[in-house]
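A single protein chain has been omitted; all remaining protein chains appear in their positions.
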Amino acid sequence: MKIQTETEGDWLTVFSLSGELDAYTAPQFQESLAETFDRDLVWILVDLGQVEYIDSVALGILLGGAKRANERDGDLAVVCQRANVLKVFDISGTRELLNVCEDRGQAQRLLEQRRAMAMARNKRGGQ
Amino acid sequence: MKIQTETEGDWLTVFSLSGELDAYTAPQFQESLAETFDRDLVWILVDLGQVEYIDSVALGILLGGAKRANERDGDLAVVCQRANVLKVFDISGTRELLNVCEDRGQAQRLLEQRRAMAMARNKRGGQ
Amino acid sequence: MAEAGVLELKVPCDPRYISVVRLVVAGMGAQAGLTVDDIDDMKVAVSEACTNTIDHAFAAEESGSVSEPILIRFSPRPAELRVEVEDVGQGFEPDRVQLDLSQPPSVEGGLGLYLIHQLADSVQVQSAPGSGTKVIMTKRAAR
Partner (left out) sequence: MAEAGVLELKVPCDPRYISVVRLVVAGMGAQAGLTVDDIDDMKVAVSEACTNTIDHAFAAEESGSVSEPILIRFSPRPAELRVEVEDVGQGFEPDRVQLDLSQPPSVEGGLGLYLIHQLADSVQVQSAPGSGTKVIMTKRAAR
């Protein structure tokens, strides 16, 4: 498994993963994710476009990431096209929870909208 | 493994193999080869362009085919580009014996020349 | 001794080897005539069973101690792949691990057995505290 990390527009962290995400490799991604939260970045896009395999270990890490992001008023979205990977999201009923999108643009727009809503909420709360 | 057989110009039998040639799959090719000899076809081109793996079992079948063709005044040539397959010919010292060529055109020209020579020999012998 | 026609794999209880187990699932699945999609399903199911052994079977032992290997048996039959994943670990009571298969577990964790049941055509979990665990998964080629 390979992990590439970028930051877009100072607020969005994009992870591009490739290879297989299992009990051996996924913990490495979990660490990268933890570092992101440590730096107070709570908007996260995980691109699984090049990932050929995931199982419950990866799912657990993604769910944990989404939960942590939500708790801190952020969110996480997943990009994925491969049928076998999508199937794992589908049968575990996590497609909605993890904001699984077909391409990166869609995922980024979704997170932008959520962020705009969160900022509006905070503004109202602050008044 | 997959085997495709064609006849070119009524004299040349071309086998196009793909996949892996080992103790399980190679015997199937051996049968096709035997049928060719049964039909008195002794000029044989074996295209290994799509073959990813060979070992001593395939080598033995090819050497047996070349021997049988030579005994009957014919010949056998092999087409192969993949480094790992070429390596098996190289370390077994069978590259010459099996007329290993880089492409099909080269192999076909080689067999055409050998056939012209064999026909000339037979003519002289017959006079 | 291996049963006739059965391929056995003994794998150290270490996550680094699960990807190798998946390679064998792919090879044996192809031999049994499974489709690529069915093989993908079995890769996840078998990996989950192995991950469970690594995570739960020897949980009580201090880390660093050498645990017993995972034993994986592949029985390719015509148009069917049967895989057993067995350990001699602490075992558990399958009945007490509530498996409501009508809906996925909502919390993190508890997904492994759920996915196994969803992805294999038939599943048997044989386990009891103190006597190890055996998970038997079967995928049929023609459905």
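A, B and C label the chains in the order they appear, each numbered from 1.
The definition used in the following text is that a contact is a pair of C-beta atoms (placed from the backbone, for glycine too) under 8 Å apart; a residue touches a chain by one contact, two chains touch by 3 or more.
Treat the numbers as computed from the prediction; the structure is a model and nothing was measured.
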| item | value |
| --- | --- |
| Visible chains that the absent chain touches, using the contact criterion stated earlier | B, C |
| Residue touching the undisplayed chain, where the options are C:55, C:68 or C:121 | C:68 |
| Hidden partner chain, touching residue among C:19, C:51 or C:118 | C:19 |
| Given B:3, B:34 or B:59, the one touching the chain that is not displayed | B:59 |
| Positions on subunit C contacted by the hidden chain, ascending | 1-2, 4-12, 14, 16-17, 19-20, 23-24, 26-28, 31, 66, 68-69 |
| Touch list for subunit B against the chain that is not drawn | 20, 22-24, 53, 55-57, 59-60, 63-64, 67, 83-84, 87-88, 91-94 |
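In this text, only the chains that are shown with their structure count from here on.
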| item | value |
| --- | --- |
| Computed distance of Cα centres, subunit C from subunit B, in Å | 45 |
| Cα-centroid distance, subunit A relative to subunit B, in whole angstrom | 55 |
| Whole-Å gap separating subunit A and subunit C, where each centre is the average of the chain's CA atoms | 28 |
| Residues of subunit A whose C-beta touches two or more other chains | none |
